[in-house]
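Note that this complex is displayed minus one protein chain, with the remaining chains in position.
Our next item is subunit A:
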Amino acid sequence: MHWGPLCRFLWLCPCLAYLQAMPIHRVQDDSRDLIKTIVTRINDTSHTQSVSSLQRIAGLDFIPGLQPVLSLSKMDETLAVYQQILTRLPPRNVVQILNDLENLRDLLYLLAVSKGCPFPHSSGLKTLESLDGVLEASRYSMEVVTLSRLQASLQDMLQQLDLGPRC
């Protein structure tokens, strides 16, 4: 019954070691810069720029959209979903974005630790594996919509980071 606090403490130890070596403001700056970098990468992918924001794409509701308030944990959860989806896309275009997302999640983790927030790593969607068939059939749509929504989500996260996100 007393294993919970102990495990949390052990989990926090390496994070605290990070924070001790790395000033938190640098973590914040790096988070912002990395979000901007990912956004720029998506912008640099030419075919994503032609997607109209006015036209709703049906059948891809599992891809996260804009959310009114993003906490750190919610951010991590959203990014985990995108990672899951992007992993199934052709690696040529998105592999670097995947790595960036992983770094970003680590940064959010550090930020959460710095705030003393419980921050369980999200494992993404459990039902996503069943959608492999959909992904196979609409690879282009998946890629365009995913990147487009990821870009929007990242810009939203950027604003949240400037405001000081909750746990």
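Note that a residue touches a chain if its C-beta (ideal position, glycine included) is under 8 Å from a C-beta of that chain, and two chains touch if they have at least 3 such contacts; residues count from 1.
The rule is simple: contacts and distances are computed from a predicted model.
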**OP:** Assuming one chain is omitted from the figure, identify its UniProt name from "Leptin receptor", "WD repeat domain 72", "Histidine-containing phosphotransfer protein" or "Two-component response regulator".
**Re:** "Leptin receptor"
**OP:** Give the residue, chosen from A:L107, A:M142 or A:M157, that touches the chain omitted from the document.
**Re:** A:L107
**OP:** Give the residue, chosen from A:M22, A:C117, A:V134 or A:A152, that touches the chain omitted from the document.
**Re:** A:M22
**OP:** Spell out the interface residues on subunit A facing the chain that's missing from view.
**Re:** 18, 21-22, 30, 32-34, 36-37, 40, 44, 95-96, 98-100, 102-103, 106-107, 110
